[in-house]
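Step one of this worksheet: look at the structure below.
Every protein chain except one is present and positioned as in the full complex.
And then subunit A:
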Amino acid sequence: MLSSLFNPDSVAVIGASRKKGKVGNAVLSNLVKDFRGNIYPVNPGEEMIEGLTCYASILDVADEVDLAVVVVPAKVVPPTLEECGKAGVKYVVVISAGFKEAGIEGAKLERRSLEICKEYRIHMVGPNCLGIMDPVAGLNASFAASMAYEGNIAMMSQSGAICTSTLDWAEANGMGFSKFVSLGNKADLGENEFLAEFRDDPSTSVIAAYLEGIKNGSQFIEIARDVSRKKPVVLVKSGRTAAGSRAVSSHTGTLAGSDQAYNAAFDKAGVIRADTLEDMLDYIRAFSTQPIPSGRRIAILTNAGGLGILTADACYYEGLELASLSGETIEGLREFLPDAASFYNPVDVLGDASAKLYGDALEIVLKDPNVDGVILLTSPQAMTDVTSIARIVIQKMENSDKPVLCSFVGGTRVMEGNSILVAGGVPNYTFPERAVASMGALCDYGERRSLTYPLPKPVHSDRKMASALLDEAAAKDKKILGLESFDLLKAYGIPVVETGKASTVEEAVEESERIGYPVVMKVLSPDISHKTDVGGIRLSLMNKDDVRRAYHTMMSDVGRYMPSARITGVQLQRMIEGGREVIIGMNRDVQFGPLLMFGLGGTYVEVLKDVSFRLAPLNEKDAHSMISSIRSYPLLTGVRGEKAYDVDAVADVLVRVSRLVEDFPQVLEFEINPLMVLPEDEGCFAMDMRLTLKESN
């Protein structure tokens, strides 16, 4: 789709300059160095730059120009784009700054530029970016210091400075790129378009990205999921914390977004999230050169016991299993390793191990069917021939379909060994923990790329009734619905506790008699969200007198604590005993849509924050995994002789809630709190609910 962007036949540099140090000169020089096609500098003030004829305007270039790199001041960009449009240019990279990031005038210029691009159907990268590179095609349309090495990593970054740092780091670490994109302000082309492009690019094996925000959340999930099936996507998304999101908003004039929603989105898309820049760079080193493991069973090969222990610890924290070596492997190792060596995982070949010993050990371990990947550690002891070890590792790995990550721990004495490994395409990490983290990423991807996302089974619902109920509320300008709207849950097949409504004390008694004691009384008011705090709940009412007393004291309490609250009556409920309370919530995320939440009721959610999140749509598997992923899950399956609760019933409710909030986009927030879960096979009941509607206008 974007092939002429990365592999054009001809490129124009509008705003080219003869003066060294100017961006317009850097861009031109970069192109001149490596680009094999036609280059057209455009600058009305010059006749010739870098030995090339300079044109006054893009319209003066007789040839068809595929790509224009624009370096003129922001104010001049819109008319320049207009000329590009008239000249038939289909791709532009606008490097110029001074757009939305610079304020109101800039925002106007950006809008105008985008309008022109749409008018002439021009695809635009930026504005306010470093440029783009395609080392395979020999295109360096940027003002970076130099062209990147050729490789199989495609990278895009929303920060120009991180582009620069990454390129410099890659040079020092022998890493190459298939494509390199500085996204800038993402006015037109953004992460979604480039993800699709990189998916289809045969030169790209792994995709890396640094993002501060995502423009179209649902489209991102769809595309990223599709890409992840073919190639790993390793992504750093910043602005996760309060301070960070403030910085993002200040830097870009956009919302950083909810980190919980992003986590849920990345999980859903099969994307590998790197917590730090360091992680991202370490992970892509592994992805770029190593095969994906089929499992999480790792063998550690080391010449230092201490390093082996540290690595074993790190594996546990990373969620990696230490492989149990097969009998054959252990016997094989015994044959040539000294008696004092360790034959079990971690395999310790001892400090005086020769390169040959290392090589033979690695060969045997790689062949073990119980081993999915290997971490090889070396400490430069007096007799350690680091360079020979490096060479033999490369040799033994040649035909392996299992990943090997090295950590030669040291400084001066491992430098040469490090260079050899890098040149040989084997990732080497300064410390074992980095190797372990990267192996973890490889394993995670191994599991994710084979995930399927079946659609949820259809939910039988009375959509008409639900719609009528919500429309009625909107007509009355009601924004918050509570207990009185239980019919909405019933419409979607969500079981609710038996209830009755009363607006006077005698009605309350009537309803209590009808439902049957013991009953619970709850105040009905759109203004009260925490009923217990204001004395709005009375439990264990056993007879008429209890009900009357409860009614009067409740009205008095609520009136005292929240005098301005509008009270529409009380709800009587059958009191249910012997169950566990859980909470199901939904918040409609600005970027990604309905984000569902699950946790055990009360302090578990509020104080311990032991909750799980998933983005809708939820299928049965998602629902079960939401429930089982909270730390307190064992409390639901039964501990210490306590019985198990009806988890299946809860999963069913989750799927139904997901359907409900998807069907009605006007629902901004929704909560069933508590959902009372009874022992296995006895089901569950919604005891209370709260729903926030979007203002209808």
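Quick note on the criterion: contacts are C-beta pairs under 8 Å (C-beta built on N, C-alpha and C of every residue); 3 or more make two chains touch, one makes a residue touch a chain; residues count from 1.
Going forward, contacts and distances are computed from a predicted model.
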Complex member absent from the view - protein name from UniProt, among "Thiamine pyrophosphate-dependent enzyme", "DRTGG domain-containing protein", "Ribonuclease P protein component 1" or "DNA-directed RNA polymerase subunit beta": "DRTGG domain-containing protein"
Full-complex contact with the absent chain, from A:22, A:251, A:413 or A:574: A:251
Candidates A:107, A:555 or A:635 - the one touching the absent chain: A:107
Contact with the hidden chain (one of A:476, A:609 or A:640): A:476
Residue ranges of subunit A at the interface with the undisplayed chain: 99-104, 106-108, 110-111, 242, 245-256, 258, 476-477, 479, 563, 566, 568, 587, 590, 668-669, 692, 694-695, 697
